[in-house]
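Here is the structure we will look at, set down as structure tokens.
Note that one protein chain is taken out, while the other chains of the complex remain in position.
Per-chain numbering from 1; labels A, B and C assigned in written order.
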Amino acid sequence: MNRFVLKHGTQSLFALLCLLVLVFFLARLTGDPTDLYLPMDASIEQRAEFAASHGFDDPVVVQFGRYLAGVMRFDFGDSLFQGRPAIDAVLAAFPVTLKLAGVTMALSLVLAIVIGSLAAWRPRSIFDRVASMLTIASASAPDFWVAIVAILVFAVSLGWLPTSGMGSPAHWIMPVGVLMFRPLGLLTQVVRAAMIGALAAPYVKTARAKGAGKSRIIFVHGLRNAMLTVITVAGDQAATLINGAVVVETVFGWPGIGNLMIQAIQQRDFAVLQACILMTAFAIFFMNVLIDIAYSRLDPRVRTS
Amino acid sequence: MHEPKPLLEIDRLSVDFPAPDGLFSAVRDVSITIAPSEALAIIGESGSGKSVTANAVMGLLDAPPARVHGDVRFEGRSLFSMPDRQRRDLWGRRIAMVFQDPLTHLNPVYPVGWQVTEVCRIHGMARTEADRRAMELLDRVGIPDVRRRMGDFPHEFSGGQRQRVMIAMAMALSPDLLIADEPTTALDVTVQAQILDLLRDLRTESGMALMMITHDLGVAADIAERVVVMRRGEIVEEGALDRVFAAPVHPYTRQLLTDRSEEYRSARPGVAPAVLELDRVGVHYGTFEAVRDVTVTLRKGEILGIVGESGSGKSSLASAILKLRRPSSGNIRFHGRDIYALGREEETGFHRGVQAIFQDPFSSLNPRMTVLKVISEPWLLHRDVLPRDRWRGRAAELLDMVGLTESDLDKYPAEFSGGQRQRIAIARALALEPEVIVCDEAVSALDMTVQAQVITLLADLRTRLGLSYVFIAHDLTLIRKFADHVLVMKAGDVVEQGVAEEVFSRPSALYTRQLIASSPVPDPRRQAERRTARRRTLVHASTAP
Amino acid sequence: MRNSSLLALLRSDRVAFVAAIWLMLVVGIALVGPEVVGKAATGLDLRARNAPPFDFSRGWVHWLGSDALGRGILARIFLAARTTLGIAVASVLLSMVIGGTLGIIAGLSRGSLGKVIMRGTDVIMSFPSLLMALIVLYVLGGAPANLVVVLAITRLPVYVRTARAEVLEIRERAFINAARVMGAGQVHLALRHIAPLVLPTLFIIGSLDFAYVMLAESALSFLGMGVQPPSITWGLMVAEGRSYLNSAWWLSFWPGLFIMLTALSANLLASWFRIAGDPTLRAAQGNTGHA
Partner (left out) sequence: MSLRWRLLMAAAAALPAAAPAWAQDTPTDVVIVLETQPDQLDPCQASKSQVGKVIKQNVIETLTEIDPESGQVNPRLATEWSQVDDLTWRFKLRDDVTFHDGTPFNAEAVKYSIERTMDESIDCEIRVKYFGGLTLEVTPAGEHEIEVKTSEPTPILPTLMGTVVAMSTATPMGEITREPIGTGPYRLEEWTPGQQIVLTRVDDYWGDQPEVTKATYIWRSESTVRAAMVAAGEADIAPNIAVQDATNPEMDFSFLNSETSRLRIDAEIPPLDDRRVRLALNYATDRDGMKGTIFSDKVIPSTQHVVPGINGHNPDLTPYAYDPEKAMELLAEAKADGVPVDAEIILVGRHNLYPNSQESLQALEAMYEAVGFNITLKMTEAAEWYDLLFKPYAEDRAPNLFQEQHDNNNGDAVFTIFVKYHSEGGQSTFADAEVDDLIDRGGQASGEERTKLYQEAFKRIHEEIVPDVSLFHMVGFTRVNPRLEFTPSIATNSELQLSEIGFNNS
């Protein structure tokens, strides 16, 4: 397992470096933050002076060299706007997103497995059709729109839930609900397809010939095999969940990494943006390792080869 | 002949499937009875309905879309009308089943020990008791080092061992009836012989009844007491083993038996010029040595048979000949020129002169190409052979030559049966008028009758076109019937080579003798003698170093 | 011949059939809609500002209500259909073609080229696509053409990976060896044998992505970096109309509904096509087939 992580690690490190170069240069192509930071009435001299004092007038390559040197010392630079180390801002925001994404993913997985398995047991049944239709439909709505409508309906009109923010469990319902739409829709479809495949597999016949009952066939024989496909897709989904998190965090005012990244991009707060990227890329790498481990736990064929 | 109280009665069973054009009737009005302790073989080719019948008995057909009529009774109780719970109680405990492909029929994510104990657990045995029983069973079916291997997964076992595990699973609760659906088809002949022996021994010990589904008359001859011959969903002949094999009534049964009869051919003297020469050829996959030091010559008009079990390196050798895999040592010469050191033009000449037909009729044709496109592809690659406006005409001629018609040109491979697809593959191979065709298990996946037809076609083409074949097969009977010169391979080595008839009638290598002995013949009496003889050889072999 | 049987199959599945009809309708709107509504989609009429829907006394373009500048919502939807579908189709096609090609190359290459391609996709995959799109759009600006490029880039890995996986499987099939025995080169194999087999799978992913791209485009508009006025897409309409949700829900509801129905139809058709295109799955789904 160590060698496996090491191999992934070096590959990912390379990818990470490429990504960093890409974002570093791309971000600087979007203009420097001087104009955004200084008030509109600042003079040309003040602008030049500001840019010089923060090194924005150096060639980008020089800036990159300086940045890399910093990263080597675990110094990820200071946030221009927040006046604190960028890494502090990221470390404060990251757990929020992690919790949001974690709860969302866990719930979607559980629901997807239940709905998808039941739908797969009798394909084309009424339950299957309705479940498929609803889950596909749920993945087809613009999430920010759903989020705002949900606030107006559930918080304002009905008063059942708080509009936004974090805190009590009730605060989680809408953000998680909205964020769940996409992965739940997709995962249910994947579980269903994988389960149909698994239930049509020859070993299920063997199990039936042994006298195994329905639940044993679905959950012991089918699900374990279907999970191989499901966790791969779930991994990809978890990685793209941050897209939805950007929107959900913005609407519901959650101080997560999606929110932070958007703000950093808009403000050209490069240090924060880069730290966010490193953090997410690292998280995605870590998750891929976890998935690989889960995969090898689930599938003995991977373990031995 | 029939026992007074039958164990299993299949009573006017019919199974229909919905098809694009109405209903497809897979089994029609089939009635079969099995007495306690009786061994019955259901013989048939693909599409005969033999497997559907077995699956219907076990209730393994998906209720829609399959429509099942008639009844199946076990000890007089209808399996179809009894409650699900009662039926599930019978499965695994009273009636057990063994399937054809043990790899896919074992759950890949659970240890084999767990899978054997599962039967016991389902039927209420305590965990420790079930574990003990599983260990005992696996040991009985011949899995070595059981205690350690209980925790291993199916993919960590060889094909034969997997089938042994399946059998252990089926025998777990000493069932009264074992349904075995082609249990040895996916296995090598030597392993097949061992499995058949195991089944026989187990039956003797436990006194259970056996319903064996097989396409192989030799297998039936080996194990059955009574046979049922099925064709296109119906029973064409039924009777005691000896009677059916000795005096078949139905023409179809007779045809089956003649197709499998042994015909010796006289080898041609090696005077024709050499076309293909292999000189100390070795093939490696990484550090694994698939083929070692093969030296052989193929002469014009000759058929070189290469026989061996899985892992013998015969297909790797074919790849080397076809320039699909560069040999790690030695060289291969086509008309005296090393095929891996050819100039541009010689290269073209080689690709025209050597063609191939592969095993799987389902994957050897691109499913998205019409037959015309398949056959004319060689001309697309070698543009000087034939002007485009003559492609259609020539393709039609080729189709005619392999027994298909011009109207088939615009169809897609999916619209043909396996045998027809192999004919199309042959037509494609003939398109460039080659000198050598490498047939890598070209007929192994086909039914016996179809196999016979394709072989006849190949033989005929040789005579007409002066072709040479490299004919690779695991089926001894085929090689024996077809090849002039034969190469017996085992684990990458050539253990014996020579003129076919000599090799078969007077095998010098122990392994060749084992192969011949293991290959079942469709003659109950001879098969019984051979079995006795084989067991002696096997004992001898296992004590040999 | 095969198409007609596919069509018959389509008609037998009511849901997929309705989805197909809706998509055809939407494509029709995209083709002729902007010309049909003409000035009604851009003209200003502040008196009709936020006029509610179902007031049939006004022209038909106002039947679904009017927007904040008094333009008929239906007219705007018609006008936006072309840009919306244009962006979605173009970016899906672009990523399908480029991703498919790269995937096939990666699948066939046994050397470093394939590795480079796969590492490249890793890079794209290890960063949230929406943010990648945002950064690039900040550089390039929100013109529809840029949006197409950006969305295509973010979706590339899916096609590359799928195509490669398919190629790895296909290249082991016997007909590939048969063609190589005839002397076929890599280009011939890629174009004649592999591409036609990979295409249906890519097509299914494409129709799923079609829905995804439309939603991503609207999310970008929400974040302020999608298509810019005076260009208009359904996503932008939803994003702009969201601030009126409290007072004039129809501004964002109808375009949202169009996005949802179109995305839904594409998804439904994709899953239908996956079943219809694959006989084994079709059997598993219980339509036809033998055990």
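As a convention for this text, a contact is a pair of C-beta atoms (placed from the backbone, for glycine too) under 8 Å apart; a residue touches a chain by one contact, two chains touch by 3 or more.
Owing to the predicted nature of the structure, the values given are computational and were not obtained by experimental measurement.
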| item | value |
| --- | --- |
| Displayed chains contacted by the hidden chain, counting the whole assembly | A, C |
| Of A:A93, A:A194 or A:A209, the one touching the omitted chain in the full complex | A:A93 |
| From A:Q11, A:T229 or A:Q266, residue that would touch the chain that is not displayed | A:Q266 |
| Sole contact to the chain not displayed, among C:A16, C:I104, C:M125 or C:A248 | C:A248 |
| Hidden partner chain, residues of chain A it touches | 30-31, 33, 35-47, 49-50, 53, 79, 81-84, 89, 92-93, 96, 111, 115, 134, 137-138, 148, 151-152, 154-156, 159-168, 170-171, 173, 177, 250-256, 259-260, 263, 266-268 |
| Contact set of chain C toward the excluded chain (per top definition) | 42-44, 46, 49, 68-69, 138, 141-142, 224-225, 228-230, 240, 242-248 |
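Note that only the chains that are shown with their structure count from here on.
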| item | value |
| --- | --- |
| CA centroid of chain B to CA centroid of chain C, Å | 46 |
| Contacts with 2+ other chains: residues of chain B | 55, 60 |
| Residues of chain C engaged with two or more neighbouring chains | 286-287 |
| Contact footprint of chain C on chain B as seen in their complex | 17-20, 24, 26, 52, 55, 60-62, 64-66, 322-324, 347-348, 351-352, 354-356, 358-360, 363-369, 377-378, 380-382, 412, 414, 425, 428, 432, 438 |
| Residues of chain A touching chain C in the complex | 11-12, 14-16, 18-19, 22-23, 26-27, 29-30, 123-124, 129, 132-133, 136-137, 139-145, 148-149, 152, 189, 196-197, 200, 239-240, 242-243, 246-247, 250, 258, 261-262, 265, 277, 280-281, 284-285 |
| Residue numbers on chain B that touch chain A, as the complex places them | 55, 58-60, 88-93, 96-97, 99, 101, 104-111, 118-119, 122-123, 153, 155-156, 166, 169 |
